[in-house]
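My questions all concern the structure below.
For this view, one protein chain was removed and the others were kept in their places.
Naming follows writing order (A and B), and every chain is counted from residue 1.
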Amino acid sequence: MMALVLRRLLQSIVVMLVVALMAFTIFRYVGDPVAMMVGQETSLEERAQLRVTLGLDDPIPVQFGRFVISMAQGNFGISYQIGRPVSELLVERLPATLELSGIAALFALLVGIPMGVYTALYPTRWLSKIFLGISLIGISLPTFLIGILLILLFGVTLGWLPTFGRGEVVAIGGWTTGLMSTSGLKSLIMPAFTLGMFQLTLIMRLVRSEMLEVLRTDYIKFARARGLSNRVVNLGHALKNTLVPVITITGLQLGSIIAFAIITETVFQWPGMGLLFIQAISMVDIPIMAAYLVLIAFFFVIINLIVDLLYHVVDPRLRIDTDQG
Amino acid sequence: MVIESFRRFVGSDIWFSFKQSKVTLCAAAVSAAIILAAVAAPLISLQNPFDPVVLDLMDAFSPPVWLEEGSWVFPLGSDDQGRDLYSAILYGSRVSLLIGFSSVVLAMFVGVTLGLVAGYVGGVVDGVIMRVADVQISFPAILIALLIDGVMRALLPGGRHEEMVFYVLVLSIGLSQWVQFARTVRGSTMVERNKEYVQAARVIGISAPMIMLRHILPNVMGPVLVIGTISLAVAILTEATLSFLGVGVPPTEPSLGTLIRVGQDFLFSGEWWIVIFPGVTLATLILAVNLLGDWMRDAFNPKLR
Partner (left out) sequence: MSTSYAALLEISDLKVEFPTRRGTLVAVNGVSFNIEPGEVLGLVGESGAGKSMTGNAIIGLLEAPGRIAGGAIRLAGRRIDDLPYEEMRKIRGREIGAIFQDPLTSLNPLYTIERQLVETMTTHLGISKGKARERAIELLHEVGIPSAGERIHHYPHQFSGGMRQRVVIALALCSDPKLIIADEPTTALDVSIQAQIIGLMKKLCRDYQTAILLITHDMGVIAETADRVAVMYAGRVVEIGSVRDVVRRGQHPYTRGLMGSIPKIGDNVEHLSQIDGAMPGLTEVPSGCAFHPRCGVAMSVCRQDTPILQRCDHTEVACWQVVDARTGPKGEA
């Protein structure tokens, strides 16, 4: 087991380094860092001086090494447009994104899995057809459109929910949370729903197709042949076998929620990392772009790692056998 | 040969199941309608909404024809510039579809080629291609597209970017979609490679690229078409999202996504039509393509036949 963990960790580090290389390349070679940082009037000497200070003339491996080290320390440089350290900006915005993503993920899981199970077990009932219809709409309606429609309905027309921002947030330690105030909670509803909707449909379809496969297997047939009750067969045997592969894929999906947050944050003007990233792209703010890239990659890698290990824990076939019969 | 294939197709199970499914027929009809409308945009729209000469700010914010103050001049209403929404949607669909199709073609080209090479040649080449694919697939397409878009934006200063935006978008979206093609084609190629007709071709001395192109490719096209349809829906969706986020097609020649972006600002002042009609069109288009893709996948699935 330990060997597995170590191997996966090593792979993760390699991926991170590759991503860091990409970020470094973007950072250093896309556009001229010096030109981006200074105004028109800066003299040539001052620019040259800046180059030396920033170490832009050192050999590339050295620059890359420096880059990696400073990144590992959490130093991503200074934003071209905003003028503040990128790491500060990220830390400020992280809680907003993580909270939103977490609630959205929870929503997607808690609603998506039962829906998927239901449609697999009772495919002919009208509720199943409704669920399937919803799932089709879920993957066809772009996330931002869902957000806009919700804003139109609940924000503009009915006036029940706030249409932008996080509402009132409470600071706890370094974290800011909107969960502790009514306005904060209300502000979370529409964005979380919007963000989670796409994932929900994916999860639902996945659970459904996996379960349909499982229900066709011989061991389910044998379980029924042994006269086990429907509940035991469907919710015991079938469900357990369904959820095992679902875990991997779902885990990876949830990672992408953090990325999809970009869209939702834009629609609802949610002050998270995603919004920051989009603004950085339109203003060509390289440090933020590079930093976001690395951060997202980091999240993905961590999530992949956890999911992988989880899979090994849950599926006994993957554990090392101690003996054979 | 084409007529023969067509005749075979019409008599096949696939056509049969197509005719049976009313939903699919509907979806196909809707898709065809939107595509035709988009292609014929200059002919059937009421004005060219992007010709500034035609616009009059006095016409701005006209509501749809069935509301008070609406008129047939602007059947679906007009936006803040006085543009007729109906025409804007037609032209916008054009842009969306154009970018969507082009991206899929690019993705297909890149993906199928890399898949064929990886599957046929194997070894290190295969390893490298698959590693890259694995890493890319673990990130959502939108992120990849955003990244490429952002980098291109930085590499092409100001004005050049405006001109090239179409190509940049096609590149970004296309490159975010190649992996599924590559993987499938690779798998099929590896299966076909060991078959006798390939061995025979090699013995005769036909070169590898020829073998891949003429012999293996036709046999792996089935799933490629299925993936292509689904990929089209994703491409349209991605383009719309990028445009909505402001990093896609600019408002000078907007796609449906850009129209929605512009329209969102007016939700609160009550001119909902500027957002809703492009939105409905976009959603319908993606839904129709998705349904087609779903049906194709079921029809081509050997297990379900």
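Going forward, a contact is a pair of C-beta atoms (placed from the backbone, for glycine too) under 8 Å apart; a residue touches a chain by one contact, two chains touch by 3 or more.
What you see is a predicted model; the values in this text were computed from it and never measured.
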| item | value |
| --- | --- |
| Chains in view touching the one left out | A |
| Residue among A:Leu6, A:Ile60, A:Met180 or A:Val232 touching the omitted chain | A:Val232 |
| From A:Thr217, A:Gln269 or A:Ser282, residue that would touch the chain that is not displayed | A:Thr217 |
| Where the unshown chain meets subunit A, residue by residue | 217-219, 221-230, 232, 236-237, 240-241, 244, 315-317, 321, 323-325 |
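As a convention for this text, only the chains that are shown with their structure count from here on.
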| item | value |
| --- | --- |
| Computed distance of Cα centres, subunit B from subunit A, in Å | 24 |
| Contact set on subunit B toward subunit A in their complex | 135, 138-140, 142-143, 146-147, 149-151, 153-155, 233, 237, 240-241, 244-247, 257, 260, 264, 267-268, 270, 272, 275-276, 279, 282-283, 286-287, 290-291, 294 |
| Subunit B-facing residues of subunit A, complex | 15, 18, 26, 30-31, 136-137, 139-145, 148-149, 151-152, 156, 163, 252, 255-256, 259-260, 262-263, 266-267, 277-278, 280-282, 284, 286, 289, 293, 296-297, 300, 304 |
